[in-house]
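Reading through the structure tokens given below for one structure.
Note that one protein chain of the assembly has been removed; the remaining protein chains are unaltered in position.
We call the chains A and B, going by the order they appear; numbering starts again at 1 in every chain.
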Amino acid sequence: MTSFDKAYFNLGYIDTLSYGDSFVHRLDPRVKLIVTIVFIVSVVSFPKYEILRLIPFFLFPVFMMTAGNIPSGFVLKRMLFVSPFVIMTGIFNPILDSKTFHLVSGLTISAGWVSFFSIMLRFLLTVSSALLLIATTSFYGVCHALNSLGLPRAFVIQMVFLYRYTFVLAGEAMRMVRGVTIRSSNRGMGMGTFVNLLGVLFLRTMKRSEAIYQAMCSRGFDGEVRLLRSLRIRLNDLAFAIISITLFIIFRWFDIPGYIGGLVIR
Amino acid sequence: MHMSDALLSPAVGGSFWAGSFGLITYCANRLKDRVDDRIVPLMGVLGAFVFSAQMINFTIPGTGSSGHISGAMLLAILLGPYAGFIVISSVLIIQCLFFGDGGLLALGCNIWNLGLYPCFVAYPLVYRPIAGTGASSRRIMIASVLGVVVGLELGAFSVVVQTVLSGRSELPFKAFVAAMLPIHLAIGLVEGLVTAGIINYVRKAMPGFLEGRSLSDMRGTMKGVVIAFAVMALLTGGVLSWFASTHPDGLEWSVERVYGERELPVDGGVITRWFRDIQEALTILPDYDIPADSGGQADTVEGYPSPDVGTSLSGVVGALMVGIVILFIGMGIRHRRLKG
Partner (left out) sequence: MSHHIVEFKDVCFSYPDGTEALRGVSFRITHGEAVGIIGANGAGKSTLLFHMNGCLMPSSGTVLIGEFELNKKTRADIRKRVGLVFQNPDDQLFMPTVYEDVAFGPLNLGLSEDVVRARVEEALATVGCYRLKDRPPHHLSMGQRRAVSIAAVIAMQPDILVMDEPSADLDPRSRRQLISLLKGFTHTKIIASHDLDLIMDTCTRCIVLSDGRITADGSAEEILMDEGLLVENGLELPLSLKYRCMQQEGAFHD
């Protein structure tokens, strides 16, 4: 399989997941989007040496994943591809930060490692929550949410078209890439071939764009795309939003692990 | 290079969110007085084109490694800066959601770094003057390479600034810059060549498409650039002063390296005080609290590492227990779903 196939199938896989049916899928996309953003801001707002108090936040991705019926393998596999950029930027912390923390009397840990692990935890939490958002909400749901949260219609419509025609154009691109890789006996595609392939794809894209424009005009398009109002906040959405955000505030404000640990040890 | 949530502080992430989405709104409104409605489907379909193209890997000559394009400059050339910026922003949103590139909070930074610089700096100030009327493929080649390189380098520099401002990574500013800029020079060269190749292909296959420019209204581009720079300056100033007042760790030493002294020149200025007031009024996040008499920056640094970072034994035990409980909750829900 070429890397293109992988990316394309991945897209299709998430797309399929996002049209699933579950409690989480049925929630209003605006609510999910806002809750996810509050979650991420709460997580990244901890100071850089925080590890333990990040742990309770795993409740959110775990809930979204299980209640949304998303295979854990999918999320875990995604997490394994830890962004090289994050690792590269974080890995110098242990080397450059020589301060130490006292864990128990006699036991110390390097502050650099603490902040490095903190970065990794943040990575897991933020990336998994973004992925789970899209795996439980159709992309069009996200677009509707962005539109009703105030982003300009022109921008949102353009995203709708982009997503719709990605499946058409990426399909065409895939056939072309396969054709090339078969003929080049898996030596990879050279830059010249790549440019020509994109040139051909571009011409098809322009043809397609013209045809879509004509089809839009044929149905009375006058420069503005109108949408039916379709989102409605229900009781479930409110409950989900209130409970999650309350939990995030509690997790952020109070040292839950310290409190529980204190109870147990005493 | 995508900025990541894990390396960001909320203030930096939030500021760039506001900046990027503000600019998107501005661009979308500008497109309202477009000349040709064809741009509505064209933007979406060209976005799909670039997004598909990004998924294709090609071999970089002389290295054996493979790369892919980002396409921001290509979009700016094909659609003009306003529409180009909108389209590359959506591509970045999809990448963030579907491929986990960056993260939702880092989206603002990524749109800024990978979209704004190519579309509103490199395109009007580098590409257009060099490419001229676009009649010579050599000039297009030079313009594309230089334009892409300038855009990418600015973006890379911006990633460094955002990382350092956020204070989550210990990387020293200069070393970080020294590592990022050469990498992006190489990436930029390749992408510039590919961009030029495609533009020249389009020029031959669809003569008039680029020259006509009926689709993308270029009027007022310079005004847009000036506005973008003003927003950028304000944001940078704002973010810096916010940090000067609220977040001494992290910024402390990086500022030391940038400015050669401990305190920011803007510290104590109007903006700083303004941000501080707002922040005091809205303190939701206790760790960002500043002492009531705000002279306490040095104290915080001395008192570091503070005792409340939760490294005590009870904290570790508690965190373990919480983790196990979450695991059980997850397994419980999954079990019920499978039964139901």
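Everything below uses one rule, namely that a residue touches a chain if its C-beta (ideal position, glycine included) is under 8 Å from a C-beta of that chain, and two chains touch if they have at least 3 such contacts.
No experiment lies behind these values; they were computed from the predicted model shown.
The chain that is not displayed touches the following shown chains in the complete assembly: A. Of the options A:T100, A:S138 or A:T181, the residue whose C-beta touches the omitted chain is A:S138.
Summary of contacts with the chain left out: across A:V168, A:V200 or A:I249, the touching residue is A:V168. Touching the chain that is not shown, out of A:M216, A:L231 or A:I249: A:M216 (per the contact rule at the top). One chain of the complex is left out; on subunit A, the residues touching it are 15, 19, 138, 140, 143-144, 160-161, 164-165, 167-168, 208, 211-212, 214-222, 225-230.
The definition used in the following text is that only the chains that are shown with their structure count from here on.
Distance between chain centres (mean CA atoms), subunit A to subunit B: 16 Å. Residues 1-2, 4-10, 13-14, 21, 24-25, 27-29, 31-32, 37-38, 40-49, 51-53, 55-61, 66, 86-87, 89-91, 93-94, 96-101, 103-105, 163, 167-172, 176, 190, 193-194, 197-198, 201-202, 205-206, 209, 249-250, 285-288, 304-305, 308-319, 321-323, 326-327, 329-331, 333-334, 337 of subunit B are the ones that touch subunit A when the two sit in their complex.
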